[in-house]
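As you look at this complex, bear in mind that one protein chain is not there, while each of the others sits in place.
Chain IDs A, B and C follow the sequence of writing; residue 1 opens each chain.
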Amino acid sequence: MRAVTFSAPGEVVVKDVAEPQIEDARDAIVRIDSSGVCGSDLHIYHGRVQIEPGFTIGHEYVGTVIATGDDVREIAVGDRVMGCFQTACGRCFFCRRGLFHKCDHSRTFGHGATLGSLLGTQAEQALVPNADLVLRRVPEGMSDEVALFAGDVMGTAYHAVVESGMRPGDVAAVLGLGPVGLCAALLARAAGAARVIAVDSVPDRLAVAESFGAQPVHLTDGDPRAAAREATDGRGVDVCIEAVGDPRALETAIRLTRNCGAVQAVGVYAERCEVHMGLVWIKALTLRAGMANVIGHIDSVLALLAQHVVDPSPLVTHHMSLDDAPEAYARYDRREALKIVLKP
Amino acid sequence: MRAVTFSAPGEVVVKDVAEPQIEDARDAIVRIDSSGVCGSDLHIYHGRVQIEPGFTIGHEYVGTVIATGDDVREIAVGDRVMGCFQTACGRCFFCRRGLFHKCDHSRTFGHGATLGSLLGTQAEQALVPNADLVLRRVPEGMSDEVALFAGDVMGTAYHAVVESGMRPGDVAAVLGLGPVGLCAALLARAAGAARVIAVDSVPDRLAVAESFGAQPVHLTDGDPRAAAREATDGRGVDVCIEAVGDPRALETAIRLTRNCGAVQAVGVYAERCEVHMGLVWIKALTLRAGMANVIGHIDSVLALLAQHVVDPSPLVTHHMSLDDAPEAYARYDRREALKIVLKP
Amino acid sequence: MRAVTFSAPGEVVVKDVAEPQIEDARDAIVRIDSSGVCGSDLHIYHGRVQIEPGFTIGHEYVGTVIATGDDVREIAVGDRVMGCFQTACGRCFFCRRGLFHKCDHSRTFGHGATLGSLLGTQAEQALVPNADLVLRRVPEGMSDEVALFAGDVMGTAYHAVVESGMRPGDVAAVLGLGPVGLCAALLARAAGAARVIAVDSVPDRLAVAESFGAQPVHLTDGDPRAAAREATDGRGVDVCIEAVGDPRALETAIRLTRNCGAVQAVGVYAERCEVHMGLVWIKALTLRAGMANVIGHIDSVLALLAQHVVDPSPLVTHHMSLDDAPEAYARYDRREALKIVLKP
Partner (left out) sequence: MRAVTFSAPGEVVVKDVAEPQIEDARDAIVRIDSSGVCGSDLHIYHGRVQIEPGFTIGHEYVGTVIATGDDVREIAVGDRVMGCFQTACGRCFFCRRGLFHKCDHSRTFGHGATLGSLLGTQAEQALVPNADLVLRRVPEGMSDEVALFAGDVMGTAYHAVVESGMRPGDVAAVLGLGPVGLCAALLARAAGAARVIAVDSVPDRLAVAESFGAQPVHLTDGDPRAAAREATDGRGVDVCIEAVGDPRALETAIRLTRNCGAVQAVGVYAERCEVHMGLVWIKALTLRAGMANVIGHIDSVLALLAQHVVDPSPLVTHHMSLDDAPEAYARYDRREALKIVLKP
């Protein structure tokens, strides 16, 4: 079958690979109908994530179950399903607490040996371990494009909003309006934020945020801190979602947030950096970081999508053939696209 | 000044009463611009709540501060304000925990000696004790009609939804579509409910619920339990708000709700009644009841109203003069109105 | 192998039954070293729980793993283990939320066809489905007697205390001092209750409660409500654990508890009964009921037992041979024992 594979930094190749086989009683095999190109795929593309040349990449997917192991019970052959970007064992210390994102045996699709040697989903088929936890049937009437978001981007946005402790009537800020930040803005509004201040420096993204009900504020041409003060009688926002993963964004988040508020950092950090702990301390902030518990939130996210409470489809800017993956990655890399959907 | 007073069951009288005077350093006096007639006023009207003849009634109000005691700091003369239906002392065990609705020294406007001998707000002026906690400035641009809801009906709906533990993506049910139930349906949607099943037997109210984004289900012509099952793969709703205050409604709520779900009873109970504890136990439900912490939630509610996240104005069916209060009560009693606003 | 089986109300019989066989890849077989006789076994003994004659009973157990299916990973042959009284599938809606006690496919040991046709543990061996979730290794140095409590009685007490929302410094009450109530009193103290008021009418049980750090109050010779008021400046207790399962106990719990407090009903209810909803409403109580999530709490409970933070061993009043089960049940039925441990 055909699959998109990493070849070298800046180079992905579509080539023929072996079809997956059921290896474990809990596995399923999904024939992929649509897969997405995601911001984290770019980390691979840029060579920032170590991965073996020739490894199949991709981790957003919608498709049809074509085989299951003997111990799969929640889904069946023929089901139209979407899946989460990572797997979980369902029985370790963390899974037993519902913290599936920190499963001791978690594997991430399409990230090579570093994250569990699980082949990616930008392919004609994919093997899905522990399918009962990782896959969900796509609700009737939901398009591939929408369902794709549930397994990664919208799940991450849901995690950010819900874990931040935001309550209806709060004022939220979102820093960084990539797909995750935009979905977080959308979800914060859907969860009852009175106002969402959405900060970025790309006009197109600010425009999408505005269409999602947020108040767009240009990072440099505008004044995010003034906007936060104006919206809150000078106190600062109740919660701030930092969707960039950069120390300067974190500092801005800390400054925008009111005393006893929460900063939720969903952008990726990999190293030490300077943090204004003096402000964190004097403001008595709660700072949370990390990957999202997409498996834990998947039912809620699918319900919101199915009922059109949130609709991320404006973020889908391109549909392309799987064979055109090299071109898709190049476009995404040039920031010409928000979400590209590949179809075999 | 003129004021609406209770005279006898079924009879309210507008008469001249003394103007209020500042009695305590924390008092304020509000010149009333608008006051509402509420479902709980009907309990008085029907003689079910004991109250002294001649006592001024009413507890929903918007107006302008015309005098303050020496120790009022958060509001000032000239401020356009709305107020909560009850007061709180701000320093007892319960107030220190933010549980203002159970303040040891709470007084309710317009309910006679039983609830603190605090004259009502269906009058030209009202004395407001502990004004810093009880009053809030009306956000710029908000109409009296909308602001009126914050101090009682919408505050109660907010309490019901937030205290139920509902999360974005959940399915909620609301039983009883009076103003509180309708606002609860509206707020549940605004807080991210994927679906809200709204149950009543009055077609007009079901129609309003539908316009608020809920799924209307007639109590007897429809099948609430089937609707709950259909919306949840047979599990039952995640949370159910019981806005009736009747054992049969409570039983329905218990039946509609899924295992480990929550039933939030905002309808008033005064006595013992039969409860299906067997179901509560086997389903491992959480059942909460009681009056709302309107003071505790008032900022959030005003923010939601100010930003038009929720708009209760469709519930305002009548505007009448304070002098016409007898006619207003009669109409409300005949269920011809959802919310009547009285203006002096 | 020998096993204790239900024969007829008031009659259990030890007889030879077939040894268990691995039926599913997730099964384990445990050679039972110790099993307990529990209050819920008495429901069976009294014929109040329907069960097939000849069915092996018992659901508290400690032993050694002698076989595992191919898909058991967390435990291994040779491990000394204890197990929970019920199983969970680990993948349904409820398990994915950590609500293992309401698993769609839950089965309870030793309760016949009604609760999943899973043979009991008062036997020489037991088959344990989904062993990765149901079994845990016994911490080094922990006796069988102590470990037995983790899988049912202490797990239930932990659930009651933690789910009640009790905070360090609170005053708690426990109604009903059977093994669960006594363990709840012990655990409430261990979790930081400033005071625990323990109510029963059996002097011996009150004495154990006192030795556990609680304040014993005789139900009728003493005055539980006066004790609650005295301990709380007249407010009532912060949380009350109702470990009886009787409407009168529930009424007492509601009366003992302060405004905005919590009543946690762990005693079993099976039917409708009169509840003072007027008090629940006016006090704005939270009422929770239901079986405990023992699987969800098992690690915490084992840690508390292993570190001797709580020590339930004073509750073990009898050690008997499995062959003497008929005599053990008779004694337990005569309330001559708190906990009987049976050894094959």
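Following the convention adopted for this analysis, a contact is a pair of C-beta atoms (placed from the backbone, for glycine too) under 8 Å apart; a residue touches a chain by one contact, two chains touch by 3 or more.
Just so we're clear, the structure is a prediction, and the values are computed from it rather than from any experiment.
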Looking beyond the chains shown, say which of C:Y45, C:Y158 or C:Y329 touches the absent one. C:Y158
Hidden-chain contact residue, picked from the options B:M1, B:I22 or B:C92: B:C92
Answer key for A:F6, A:F94 or A:F212 versus the chain not shown reads A:F94
Across B:G83, B:G296 or B:P312, the one contacting the chain not displayed is B:G296
Name, in rising order, the residues on chain A that touch the hidden chain in the full complex. 93-94, 97, 99, 101-102, 233, 235, 245, 247, 250, 259-260, 265, 268-278, 280-291
Touching residues on chain C - with respect to the absent chain: 158, 161-162, 167-171, 187, 190-195, 297, 299-304, 306-307, 309
What does the interface between chain B and the hidden chain look like in terms of residue numbers? 25-26, 70-71, 73-74, 89-93, 96-98, 132-133, 295-296, 299
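FYI, only the chains that are shown with their structure count from here on.
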Dist(centroid_CA(chain A), centroid_CA(chain B)) in Å evaluates to 40
At which residue positions does chain C touch at least two other chains? 93, 97
